[in-house]
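The block that comes next holds subunit A.
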Amino acid sequence: MRKFFTLMAVVFLMIALFGSASAGSGRDYINIVGSSTVYPFATVVAEQFGKSTSFKTPKIESTGSGGGLKLFCAGVGVEHPDITNASRRIKQSEFDRCAQNGVKEIIEVKIGYDGIVLANSKKAAPLKLTRKDIFLALAKDVPDPKGGEALIPNPYKTWKDVNPSLPDKAIEVLGPPPTSGTRDAFVELAMEGGAKSFTWIKAMKKKDKKAYKAICHTVREDGAYVEAGENDNLIVQKLEANPNALGIFGFSFLDQNLDKVQGSYVDAVEPTFENIAEGQYPVSRPLFFYVKKAHVNVIPGIKEYLVEFTSNKAWGPEGYLSEKGLIPMPDTERKEFHDSVNALSTLTSLK
Partner candidate 1 sequence: MNNAHPNGISPARKKERTLDIVNRGLGKRYRAERRFRCYGLLAIVVSMVFLSLLFISIVGKGYSAFLQTFVKLDVFLDPEILDEQSLATADYQGLVKKSLRGMFPDVAGRRDKRMLYRMVSSGASFQLRDLVLTQPDVIGQTLPVWVPADDDVDMLIKGHFDRNVDEGQRRLKDKQLAWIDQLSSEDRIKKKFNTTFFTAGDSREPELAGIWGAVAGSFFTLVVTLVLSFPIGVAAAVYLEEFAPKNRWTDLIEVNINNLAAVPSIVFGLLGLAVFLNFFGLPRSAPIVGGLVLALMTLPVVIIASRSALKAVPPSIREAALGVGASQMQMVAHHVLPLALPGMLTGAIIGMARALGETAPLLMIGMVAFIVDIPTGFTDPATALPVQIYLWADSPERAFVERTSAAIMVLLVFLITMNAAAVILRKRFEKRW
Partner candidate 2 sequence: MIAIREINEVGFVGQMPEQDTQQQVRAATGRVLVNRENRETVGEITVDHPRMTCRDVNVWYGDKHAIKSVSLDVGRNEVIAMIGPSGCGKSTFIRCLNRMNDTIEGCRITGAITLDGIDIYGKNIDVVPLRAQVGMVFQKPNPFPKSIYENIAYGPRIHGMAANKAELDEIVETSLIKAGLWNEVKDWLGQPGTGLSGGQQQRLCIARTIAVNPEVILMDEPCSALDPIATAVIEDLIDELREQYTIVIVTHSMQQASRVSQRTAYFHLGDLIEVGSTPQIFTNPSHQLTEDYITGRFG
């Protein structure tokens, strides 16, 4: 009996402790969500920030650009994230949604560039693709190979079918789902770029933008394109295991795994740090993060985090982010964003 009472007493004590701990304490750390591509960079900055200041280290969840912006735009307040990372620019629809939910002042920070690579295992020969090849291999509907302005469901099974100069291997591409910014950028830069090589499709852009987008951006669903989740590292592991497969991911992952995988040439340009930084490589996109201005003076450390992120030691050409595979912006662009961050100038509209 006495034991039982002791037990009960302990339970009450514990419950009370939890209760008192959870009731009424404020949030004193930054809450970051967003792209899995920016995640490795943001975490490095967060860690540096946490170690070199007295603020708490921000909490970062990798949710994908789409998911992150959705959470970010849900509203102002402690329960909503302060910052979202994005591997593409915020879209008008998202911007409107933010405004609608009261998130009116958003600070946009561009942090650098990332090449999107199509990589395969080192065990196989590197592919030399064009954007047109990529479009033909991965689009759901492609122009009839017999000619004419008709679309047929993608008939290509092997790379050789797409382009006779390519090897006779089945098309198997592991890539991100549509929630991912990498996917957005990939379809926009690589597939749309490839689709444009068909003049009639290019012409459609003006006439019927929606149909044009549907052609360029719809990825085939018959198994040749495998939605492998946002776990880029596992994609690398899987590529290593499967020399026939190609994987779509950010340059940083290629950079980290150069001993295992190699990037395919796109339009005869090899995805290297220099080529991307110089803008030679066609499939590269800028990376961003977005900050709620309303939170800046409320959640401790946001300003300092911004300073850390936009410092030269972080995003500069010799900064620690470049070591993680981020391709830095040119000096002028960096300065521009640095100044706008210092001034906390917000995004008024999407130019």
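The candidates were selected such that all candidates are chains of the complex that A comes from, given by their letters.
Note that in this section contacts are C-beta pairs under 8 Å (C-beta built on N, C-alpha and C of every residue); 3 or more make two chains touch, one makes a residue touch a chain; residues count from 1.
Owing to the predicted nature of the structure, the values given are computational and were not obtained by experimental measurement.
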Pick from 1 or 2, the complex member that touches subunit A: 1
Complex interface listing, subunit A residues touching candidate 1: 1, 3-4, 7-8, 10-11, 14, 17-18, 21-22, 25, 27, 29, 39-40, 43-44, 46-48, 50-52, 56-57, 59-62, 79, 122, 231-234, 236, 252-253, 256-259, 313, 318, 320, 323-324
